[in-house]
Structure formats: structure tokens, C-alpha cells
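The complex is shown incomplete by one protein chain, all other protein chains being positioned as in the whole.
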Amino acid sequence: MKAGPASLWRDRLAFDARAAVLLCAVLAALPLVITGPYAQGIILVSMYFAILSLAWNALAGYTGQFSLAPAAFAMLGGYTTALLDFYWHVPLVLAIPAAVVSTALLGLVLGKLVLNLSGPYLSLTTLAFAEIARVVIGNSHEFTRGDQGMHVATLTESRLAYYYIFLAALVLVLAVLYFMLRGRLGRFMTAVRDDAIGAESRGIDVVRVKMIVFCTSCAICGLAGSLYGTFSQLVSPELGLLQQTGLVLAMVVIGGMGSLTGSVVGALLVYLGSEWLRELGNVQVIVFALLVILFARWVPGGLWSAAVARIGRKQA
Amino acid sequence: MLRLSLDLLANGLIYGCFYALMAVGLAMIFGVLKIVNFAHGEFFMIGAYTYVLVALNFSVSPWLALPCAAIGGAALGWIVERLLMRPLYAGYASWGFMKDEYAVVVTFGLSLLLVNLVDKVVGPYSYKGPALIETSRFALGPVMLTGQKAIATVVAVFIMIALALFLKKSVWGKQIQAVAQNRLGASLAGIDATRTTSLIFAISGMLAALSGALLAPLVNPSPDVGSFPAIKSYVIVVLGGMGSVWGAMIAALIVGVSEAFFSVYGSYDYRDAFGLAILVLVLLLRPQGLLGQKGRDV
Partner (left out) sequence: MNLLVVDELSKRFGGVAAVNGVSFEVREGEILGLIGPNGSGKTTVLNMLSGFLPPDAGRITMDGRDVTRMPPAGLAQAGILRMFQMTRVFTRTSAFDNLLTAGMARGLSEAESTRRAQSLVEELTLGPVQHLDAGQLSGGQRKLLEFGMCFIEAPRVAMLDEPFAAVHPVMREVMAKFIRARHEQGATFLLVSHDMPIVVDLCQRAVCMNAGRVIATGGVHEVLRDHQVIEAYLGETHEGDEPPTLEVST
């Protein structure tokens, strides 16, 4: 048991931040050891998922809003950039931030829609939103080429450069979330999660908190989707499949919902694991779906809480 | 014009019956546990596959394969409840106090698991389900039907009536209603609430599986065949009022008919988005649905 009058939330967050910095440093140094472009590509994609996981964790793990739309917002961000590039030849320097802005606004809309909903109602509505978005994009052949997807310009042909672009984005997102969590907003987020009515009765503007977090979370998803689109030079409705959201859920649940580092670790493990399992015979979704269920049922704090408990016991 | 409308109406009602079969189980689960089962579509799928595989591999009459599907669905429902749903009400603190969210994650994971498991084990191709009756098209008044559709509808209606009687008259049925209204009170009155909940899950699974089996000849099941019926079920349950069995039945018919009309007069591609849009609208404007209860406790 920790002694002293220090706030536990601050301590947890500080520990989390230190671990995250360490992880990012490792990721930065990794290409020195892992030089093959295929392997680098895998880590790169897992960083894409790490960003999505962080966004979803902020919304669900910290604020209690279990949206089923993160993948859909990545798709929407990707398509914003793709459409701007294709029709108006907007340079990526503007088209990528535009994706962030558009998904932030859409996130605001979604947040407003689900303001008074909770639990299954909220999940259902966000699911409906996500599926509607995907179906509409998939069917708008004249504008989006439907299921075939659209070509997108790219920032650079170098995979290594993209590796560091994604790493930079990851670090940026971690920093943004860290500063959000560290101040009053972070406390209010968890208050809304634990007891929204209680939070309201203590003076917390629950509506404002929810809107800010929705907006930020969706914008982060949009950023990830946009970057990914420029990396793979293709966006398609497959980005927004419910299966992708399922993967994000798995990453956060397995990694641990109560921490930032846990989300990144979960993303890395799940994606790397899934690549490995794909070679074994396409069983990756089965395995991870199973793991999600097992973790949710029996190890609810994820790997992070298990690790923290271990470290705590060692210190005691 | 009239001919087409009647045809659409008839088809809409027919599909509505199937939807009802599927949605009622979901409504029951929500009524008791206040959760949405995101794996509901997979019970449909398991039922469809059980029916098809039993009929094809064991060369039995499709009429025997039907109860097999029902049993399969019931068994799966029972197992899911026993293994995974306890934390919702057994006083567990595993997810602390976020029970709704636990249900979302677990049932969502289960859904992905089942779809991909079947995909892996049976294969991703769709199967042709044997029809219950080999009559081809015939006319019923101004409407054209196939034998399968007609018979399946009759079976579905029969099951719904049996269910309604079961809930109203049988001992178990009354226990289910009691637990749905007040879990604590019911257990204080001596009803085994956990056993009843297992029963509800089993019934829900059975109904969805039967729905899948009856529709198998019409939709040719593939591993993800359950996802659209599931979404329709959510729409129906929300429209009818979460937890209201009667509401689900009525809403199912409404959805069936409006879907039929929309797919012809509106847009075929967007008919699923149409259903989802209804869901969003209902949740926003009248979250208690047609027959549900409104509540905000402090």
C-alpha cells in the first residue's frame, strides 16, 4: 500500500507516462535492429492501431462511452483526405488536417446524438452510425468508387519515413491525451465514467466533458485513418468494418483499459500476434476474439493491471 | 400497382414473422438483464448451419433437422449464459461497476469468435438449405408464394403462439416474467433467478436458431449471414420497446412491411441503412419505443 498523502491518480498517470516514453523510445530505435521493410511495415500498421486504440480508450476506458464507431471514423478521415486529393488536388499538408477537422465535427454530431444515451443504447447507436457511414460510402459509386476504394496521394515513398511519421503521430496523440488526463478534464472524464449523475450533482458539466472527449477521440481516429490512407495509397470501406472495431476493442481490453501504455502494448501484441497467426492458418480473429472474452471475463484490467500488480507486489 | 403492393405487403408480413421470431428472444434478454446481446445474429447463423448440415450430412428429413437447430440454439444460449453472463448479476466486481460495457465487449467478442470459427471450420461458402416442402410457386389470392415461404411462416406463427402461451400460462413462463420485472423480489419469493436467466438465454438462442433454420432455404447461409438479421433485431427491439415481447412482435411486422416497400420504392442498396436510420431516430425521439418503459432513476 502506497504511503503518503500523494494523489493516486497522479501517480498512476505519471507511471503510465514514463512507461509510454520508454515504449516510444524503443519503437524509435527498433528500425536499427529490424531493417526489413516487411517487418517495419507490420510495426507501422500496429502503430496505426495503437493510435485508434488510444482514441477509443480515451472515450470508453476513461470516459465510459462505449462507442462502436472508431474504425468508421478512421474510414471517414481517410475518405476526407482522399476526396480532397482526388477532386480538388488539395495538397496533403492541408488534406490531412482537414480530415482531423472533419472527423472532429462528425464526432461532435455523434456525441450530441448519444448524449442522453447510456450503455447498450449508446453502443447500438454508434454501431448504427458506423454501419450507415460504411454502407453509404460503399454505395456511392459515383463519388467514392464504392467498394473498390479510392487512390490517395502519398507523403513519401519511403516506408522508413512513414514509420517515423506514424511514430510521431503516436507520440503526438500520447502527449495530447496525457495533458488532457493530467488536468481537471481527466478527473472529470473518469467521474463521468464512474457515475455521471453523481458527477453532475458535484458541479461537473457532464455534457461538455462528453463532447470534448467525443470530438477528440473521433479526430484522433480521423488522423490515423488519413495517415494510413496516404501510406497505403488506398482508402476503402473496409477500413470501417465492424471487424476492425472489434480488433481495436480487443487491443484495448487485452492491453488494459486503465492506461495509455496498455493500449499501445495491446495494439502491438494483438497486431503482431495476428500477423503471426495469419501465417499459421488464418485463425487470428478467432484467437483474439477468444482472448477478448477471456480477458474481459477473468482479467478485466488487462495486461497492464496484471503488470502493475506484479510490480506493486515486488515493491511492497 | 395494387398487385405489387399486396405482394409487397404479404412478403413484408412474412418476413416480419421471421424477424419477430428472432427479435423476441433479444427483447427477453434485454427485459431481464438490461443488456443487448451483440452475438444474437450468430445464434441465427448457428441455427441455419445446424439445419443445413444435419439435413445434408445425415440425410434426414428437413422436418427433423428443424428441432436439431432448435436444440443447438438452446444449448449454445445456455452455455453462453453459464460461462459468460454471471458477472452481470452475481455480485461480481470484475469490471467494477460497468456491467453494460462488459456485456458489450463480451458479446461483441463472442460474435466475432463464432463467425470466424464457423468460417474456419465449415468454410466461407454459402450452402443451399433444403426446403421443408418442395412445392414451388403457387398463388394465394393475388399473391405469389413459394411453398417454403408459406410453410415457414406457418411454423413461425405457430412457435410465436406457443411462446406466448408458455410465457402466460406455464410455471416457468411466469417465473420468467417475475424475474424480468424484479430480480431481487423474485429471488426473495423463492424463484431461482440464475436458473431462470439461463432458461431465457436458452429460449432466446432457440428462437433465433429456428429463425435461421426456417430462413436457410431462402437466404443460403454463409458465416456472416447473421449480421443483417441481428441489426434488424436491434431495430425491432428498440422500436418495440426494449424488453417488451409484444412490442417486438408488432415492431417486427412493421419493419418487415416497411422494408419491403422501401426496397422497391426507395433504394435496394440502402435498405439496411434505412433500418439503422430508424433505429437512430427511435433512440433519439422515443427511446422507450412503442411499448417500453421510460425511466431515469436518480
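Each chain carries a letter (A and B) given by its place in the written order, and its residues are counted from 1.
In the analysis below, a residue touches a chain if its C-beta (ideal position, glycine included) is under 8 Å from a C-beta of that chain, and two chains touch if they have at least 3 such contacts.
Please read these numbers as outputs of a predicted model, since none were measured by experiment.
Checked against the full complex, the candidates A:191, A:248, A:268 or A:308 give a single residue touching the omitted chain, namely A:191.
Even with one chain removed from view, subunit A keeps its contact list with that chain: residues 1-2, 5, 7-9, 184, 187-188, 190-191, 193-195, 197-206.
In this section, only the chains that are shown with their structure count from here on.
If each chain is reduced to the centroid of its CA atoms, subunit A and subunit B end up 32 Å from each other.
Remark: subunit B residues 30, 34-36, 38, 83-84, 87, 94-98, 100-106, 108-113, 116-117, 120, 227, 231, 234, 238, 269-270, 272-273, 276-277, 279-280, 283-284, 287, 298 touch subunit A in the complex. Residue ranges of subunit A in contact with subunit B, taken from their complex: 60, 64, 66, 68, 113, 116-121, 123-125, 127-129, 131-132, 135-136, 139, 193-194, 197, 242-243, 246, 249-250, 253, 282-283, 285-286, 288-290, 292-293, 296-298, 300.
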